[in-house]
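Every protein chain but one is kept in place in this view of the complex.
Chains: A and B, in written order; residue numbering restarts at 1 for each.
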Amino acid sequence: MTVAPILEIRKLTKRFGGVTAVDGVDFTLADGELRCLIGPNGAGKSTFFNCLSGQLAPTSGAVHLDGHDISGWPSHAIARLGVGIKTQVPSVFDGLEVRENVWLAARRRYNAREAKERCDELLTRLNIQSLAAHMVGELAHGQRQLVEIGMVIASDPRLILLDEPAAGMSRDEVARLAALISEIARERSLIVVDHDMRFIRMIAETVTVFHQGRVLIEGEVDKVLADAMVKDVYLGKQVV
Amino acid sequence: MLEVRDLKANYGQIPILDGISMTIAEGNTVGVLGHNGMGKTTLLKTIMGLVRATAGHVRYLGQDITDKPVHERNQMGIGYVPQGRAIFPSLSVRDNLRMGCAVAPVEEKAALEQALATFPRLAPLYDRLGGTLSGGEQQLLALARCLCGMPKLILLDEPTEGVQPSIIEELIEIMRNLKQSRALTVILVEQNLDFIAALSNEVHVIQKGRLVRQVEPAHLSDPAMVDEFIGTFV
Partner (left out) sequence: MRARRWRLIGFLALLLGGVAFAFGFPAFASLHATIQLTNALALALFALSLALVWGFGGILCFGQAAFFGLGAYAYAIAAINFGDTTFAWPTAILVPAAFAAALGYFMFYGRLSDVYLGVVTLTVTLILFQLFNSTAGPEYRIGDARLGGFNGIPSTPPLNVPFDGRAYLSPESIFVIAVLVLLAALFGCLWLLRTRFGRVLVSIRENPLRAELLGYDVRVHKLAAFTIGGGMAGLAGLLFAQNVLVNPALFSLLYTAQVIIWVIVGGLGTLVGPILGSIGLQYVMAWLGTLGWINPNLALGVILVAFVLFVPRGLWPLLVKVVTHGRRLVRGNGTS
């Protein structure tokens, strides 16, 4: 990679009491890259994400985003630098309309009129215009996922973190989501965590595998998914 | 074992279920497939009594349970594992499982031992708090907790969501064994076609609150068949 990195992480460690969830991880993401993160349950992927988004403060190590050392920053400040995150369990405004949810996300960065345009555009792009006036709390799980993805990209972040975006989506919804993500990835940097290998195959070029809080292997998607160790700790006998 | 007749339910003013009928024989697993927002989760919730049926009947073991409260259905042997797990985050794995034993017809100790034998992955996590488990581990815990109550019928809402591929394989094994050893009856709402194909005796496709067609489980593991028969539904 000759492109300058947008994200550079050195020796990131996060401990909870006696449990070390993330254990000295080095990780570099080039500007404009899409990286998939896979690994067994409990490997530390979500903790890693939470350290990047500021929901957790790392125990040690450094997180450099665009030249700023953001370790220990509050979430809202990191978000303002241009980081958008979709959490594993959808985190949306259940008591507000879909439209309002996306508008609020866009409004942080844009003025009222622009935010409205951005919101309309996104709802169309996500194919959820018909749900605009529904309360998000009334929607099915996969639809809430889409709303949350809309909120994440509404303020045009430079780095997007998606934690299990395909969870709870049906086959062709996953395909549509993959197309959307590939499109987003043309302009932005992304890290995507998911367990759906069909989905990972649709979007990924490079994959990083976490195992027990460390990076097990990193590389091209075909090589990684064919790796014996990865099959052993993660994929099982499944053909992917 | 379970008979659902013309079941209808609304969410607020919006109709979600529009006349669902299905019967399930003891020991069978019925899969339900469909897009988001078609009523899969609501169907399970209505059978469990979490959503009130506006019309139709639910009969279980010959008894009409349409108007019975949730806890009574639970005591009658219906277990429910909702989407998103709903474990108790500030209780340990052990205490989570003990909560599941509340309606068990057997000794708590025996039920716990059985749960750990069925889900050996939970054993090393026994004293950790539920909230500190990873997503996939929480999913296993939720299923194990439900089984602690020794249900006869369980309703599973996307049990593979957020679970790593190799554990999904284990889960298939576990469910197969349970079907044999306990004659467990299952309604399975799922997006993972391999999983649903491996376990179901029959699979229904739900669309706009109706069961619109039935699919051979075997067809689901063949991509060409999927595209041909149910491409537009899943």
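Here, a contact is a pair of C-beta atoms (placed from the backbone, for glycine too) under 8 Å apart; a residue touches a chain by one contact, two chains touch by 3 or more.
Source: prediction; values computed, not measured.
Though it is not drawn, the left-out chain touches A in the full complex. Contact with the chain not shown here comes from a single listed residue; of A:E100, A:E138 or A:E218, that residue is A:E100. For the options A:I85, A:I128 or A:A167, the residue in contact with the chain missing from this view is A:I85.
Counting the whole complex, the residues of chain A in touch with the unshown chain are 53, 55, 74-76, 79-80, 84-85, 87, 91-96, 100, 103-105, 107-109, 112, 151, 155.
Rule of thumb we're sticking to: only the chains that are shown with their structure count from here on.
With centres set at the average Cα position, the gap from chain A to chain B is 28 Å. Chain B makes touch with chain A in their complex at residues 11-12, 14, 33-38, 40-41, 83-84, 128, 132-137, 158, 161-170, 191-194, 226, 231-232, 234. Residues 16, 19, 39-43, 45-46, 88-89, 138-143, 164, 167-174, 195-197, 233-238, 240 of chain A are the ones touching chain B in the complex.
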